[in-house]
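One structure is given here, and the rest of the page talks about it.
As you look at this complex, bear in mind that one protein chain is not there, while each of the others sits in place.
Now for subunit A:
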Amino acid sequence: MATDIKMPQLGESVVEGTIAKWLKQPGDRVEKYEPICEVSTDKVNAEVPSTFDGVMVEIIAQEGETVEVGQLICRIETEGEGAVESKSAAASAGSVAPAAQETPKAKADTAGDNSNKHRYSPAVLRLSQEHGIDLTQLQGTGKGGRITRKDVLKAIEQGGTQPAVATAAQVPVPEAPVAPATPAAAPAREAVTASTTPAAPAKTGVVLENGDREIPVTGVRKTIAQRMVQSKHEAPHAWTMMEVDVTGLVALRNRLKHEFKQREGVNLTFMPFFIKAVVDSLKEFPQLNSVWDGDRIILKKDINISIAVATDDALYVPVIHNADEKSILGLTKAVNQLAEKTRAGKLELKDMQGGTFTVNNTGSFGSVLSAPIINAPQAAILSFESIVKRPVVFGDNMFAVRDMMNICMSLDHRILDGLMAGRFLKRVKERLEAYGPDSQI
């Protein structure tokens, strides 16, 4: 008997997954616990294991298809039903396959690689010119996304391509993740302007010119885009910044870093100090450690800090779970481990889930001011900017050269108002300023 395999729940907040790759084809034997396909969810790839021994009979969800949790993805012939039956099932599946096979194979090719999308053969150019086919509107089924003669003939048969919709150009381009600063006092102004549906893929009708390169938006990039637009669209971002004098912290780190490195084998950075200051302040202000859930606000008990880790082409926010239970050393190791996993592409689903507040070390690339986008549904995101030496008025009307740092926070104005946010930020500031050259860690 064939048993239905459904899209499993791969994480608490995961509602759907995209079939990235089938590891078993119809007719293949499947062992219990053996992976049958790869599924990519929001930001992580996971393998779906088989729950019993059997033979793959039929693939329902094709590669590239996004499927809701609990929806049928394939059928497996289970053991013990008699070998003959399963054989014939496999055989019949095999005979069904050829008809359907060509398209998915081509799809799988085009899904990732579009290197030949604009390499047109003489036949394709001639046919497109003779029939007025706009090649940029076609999806190529050839190698590297190449538009084949057959693709053009099919388009001709279907009555040609539609001219690009004129209104498409009016759809605003989603803002970049780091947007110009807005004063903290101005509530919710930005959110009002975002009136169009954010997630819909909107083409601006830009015409490719010679030498232009086109990068298809897929996978992580697509998720980032959707998340950013969704957050900016739904959460009214307010923004505030404070200056922190970290002269003492800088001196402390300078004193400890060599010994720390020798003893622990890892570099002592500022990041764990930042996280610790945030965590301790979150304990004082639980409203900051909360999530928006439609008609209610949920104050989270656990303090799980999401940290922004960038790779060359994507941004991940892995999570340090129960960050309040960790020392400076523990946080150092947690940060290092997550950063390594991210760069190696080895993040697991659990590393990505459950964050309650996000910390962003924008200073690491020299930024002195940023307006981060909230990692929805969290209440706020805090970025730590570059530490720079500046002349400041110090003590009793003196000028002094001090190590100064800006800390910038975006907050969801539905959850928080400026006062609470300001108090929280002030406590973070005080904690960082409290470090001196002789502090114990």
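Please note the rule applied: contacts are C-beta pairs under 8 Å (C-beta built on N, C-alpha and C of every residue); 3 or more make two chains touch, one makes a residue touch a chain; residues count from 1.
To be clear about the criterion, contacts and distances are computed from a predicted model.
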From "Spermidine/putrescine import ATP-binding protein PotA", "Cytochrome c oxidase subunit 1", "Branched-chain alpha-keto acid dehydrogenase E1 component" or "Ectoine/hydroxyectoine ABC transporter permease subunit EhuC", the hidden chain's UniProt protein name
"Branched-chain alpha-keto acid dehydrogenase E1 component"
Using the touch definition up top, pick the residue from A:19, A:124, A:229 or A:409 that touches the left-out chain.
A:124
Filtering A:17, A:142, A:272 or A:318 for touch with the omitted chain leaves A:142
If you put the missing chain back, which residues of subunit A would it touch?
98-99, 101-102, 105-106, 109, 121-126, 142-143, 146, 148-150
